[in-house]
Every structure is written in C-alpha cells, then in structure tokens.
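The complex is shown incomplete by one protein chain, all other protein chains being positioned as in the whole.
Entry: chain A
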Amino acid sequence: MADFVSTASLHAEKNRATATTESRATRWVLLALAFGFIALFLLLPLILVFAEALKRGVGPYLEALGDSDTLSAIRLTLLVAAISVPLNLIFGIAAAWAIAKFEFKGKAFLITLIDLPFSVSPVISGLVYVLLFGSSSLLGPWLKSYGIEILFAVPGIVLATVFVTFPFVARELIPLMQEQGTGDEEAALSLGANGWQAFWYVTLPNIKWGLLYGVLLCNARAMGEFGAVSVVSGHIRGLTNTMPLHVEILYNEYNAVAAFAVASLLAGLALVTLVLKTILEIHYGHAIAGSRGH
C-alpha cells in the first residue's frame, strides 16, 4: 500500500513536470526576464543612489546631511508624517468601521470617495488646495486676515499629504473588518462591555496587523510624497521644504552628492518599510488564517 502511494506520488510529480510546467528553455527565459527587469529598473537605481551619495566618501556625505537646510527638511518631513499619519489612522478606522459594521445610504459613494486620491494625479490634489486657499480664493484672504497661513506654509503641506495618503489605512481595514463581521462585537456587548471596551479589547486586537500594515504604507507615502506637496509648499528653503522637494532643489543646483545623500535617506526609509512590510505580511497572514479557523 505504502509502496503504491509513493510510486503514485512520484508519478504525479513527473506528470506535473511535463503537463503543467513549461520547457526548461521557456522557464529560463521568463526567469531571466523577470530578474533582469527588476535589476535594471529597481536594483540598479537603488545602488546608484548610494554610490552617488558616497562618491566622495563618508565625510562629504555626512556633511551634506548635516547642512542646516537639509536638517530642517528632515524635521519638516517627520513633522508632516507625525501629523498626517495619526489623522489618517483615526479617519481610516472610523471609515472602515462605518462601512464594515453598519448599513447606511451612500455607502458605495463613500467607498468610491476613499479611492479618489488613488485615481487623481497628486499635482491636481495640490492645485485644489491652491484654488481653495490661494490669494484669489475666498478662504485664503479671510484666513490671512486672522494671521493663518495655509498655502506655502506647514498647514498646506499637511493638508496635501493627508489628502494623498488617506486611502491607505481605510483600504487596508475595510475588507478585513467586513470579513470579520460583527459577531465578536455583539458577543462583547452581550457580556456587558460598553462600546469603547468592545472596540479596545475586541475590535482593535482583531485588526491590529492590518492596521499596522496600513499605517506603514501611509507613512512611507507621507514621507515620500512629491507632487501635491510641491504645488502647495512654495519651496522655501529651511521653512517649507520637505525631503523629496529638497532633493530636487539640490539636484537642480548640480549638488549631486547632497542630493543623493538626502535621496539615500528616503531610499533607506523605503528599504526599512519593505522589511517591516514583509515581517507584517507573515504575521498578518497568520492572523487572517487564524480568523478563518473559527
């Protein structure tokens, strides 16, 4: 019996090799294409960024990073991310909660609206804020009379970044929460928990991996956003320049080492995000499998 099984499985493997797999040559070509493409378009530029940044050695590299304008760009980028990520975290949970846990009119419309920033060019997102708060708009001069600057100042950059990044958390949570349904929350309420306790002890642990994943992507985009921010920032050195904008300015001034030094920080952020994302996906996968288990 055991012999029979092992022979059968051997046969199955052999059969599969001939029936559903391409010939050796085709396989080789496909693999070469895939790896070649990745090497050419992703790996090579990444290596180049670091190579250019360190072309004149570590000294000039650190010096470029220590420049006061660069430091202020890094600070601004961190500040913008620190404001927009929590905002979108709250918005994302609220929107996903509303969409997944209750029925209301205009639900499909809300889902479409959440996707809007993905389908609109970031430059347009920035221009919208220029129209809304610019000197020829209604709101701009009125706010200015109270001493509130939106455009070409930090609030404008935050607004544009929030707009561009708001789908990330919500998009990640909606399918997860829809799949989990309301059973666990009902159980918590029937055991005497109030709404906040049900959320804190039951809902949040159920969505934590998905939430972290969304926050991670949201953060990467918030720090790396160029288009929308570029329109509203005004490119004032040391004041309204974020890291991606600073890279552009330095590059346009033919200051390659400094430009690539700052770019290497962004690339490093991308790499860290990638590693964390992979780790989360492993956990997140388990969490999903666990939720399907019962």
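By our rule, a residue touches a chain if its C-beta (ideal position, glycine included) is under 8 Å from a C-beta of that chain, and two chains touch if they have at least 3 such contacts; residues count from 1.
Quick note on the criterion: contacts and distances are computed from a predicted model.
Think of the chain that is not pictured: of "Bifunctional protein PyrR", "Sulfate/molybdate ABC transporter ATP-binding protein", "Cysteine desulfurase" or "Electron transfer flavoprotein alpha subunit apoprotein", UniProt labels it "Sulfate/molybdate ABC transporter ATP-binding protein". Of the listed residues A:S23, A:S68, A:S145 or A:S190, the one in contact with the hidden chain in the full complex is A:S190. Remark: the residues of chain A touching the chain excluded from display are 183-184, 186-194, 197, 201-202, 205-206, 290-291, 293-294.
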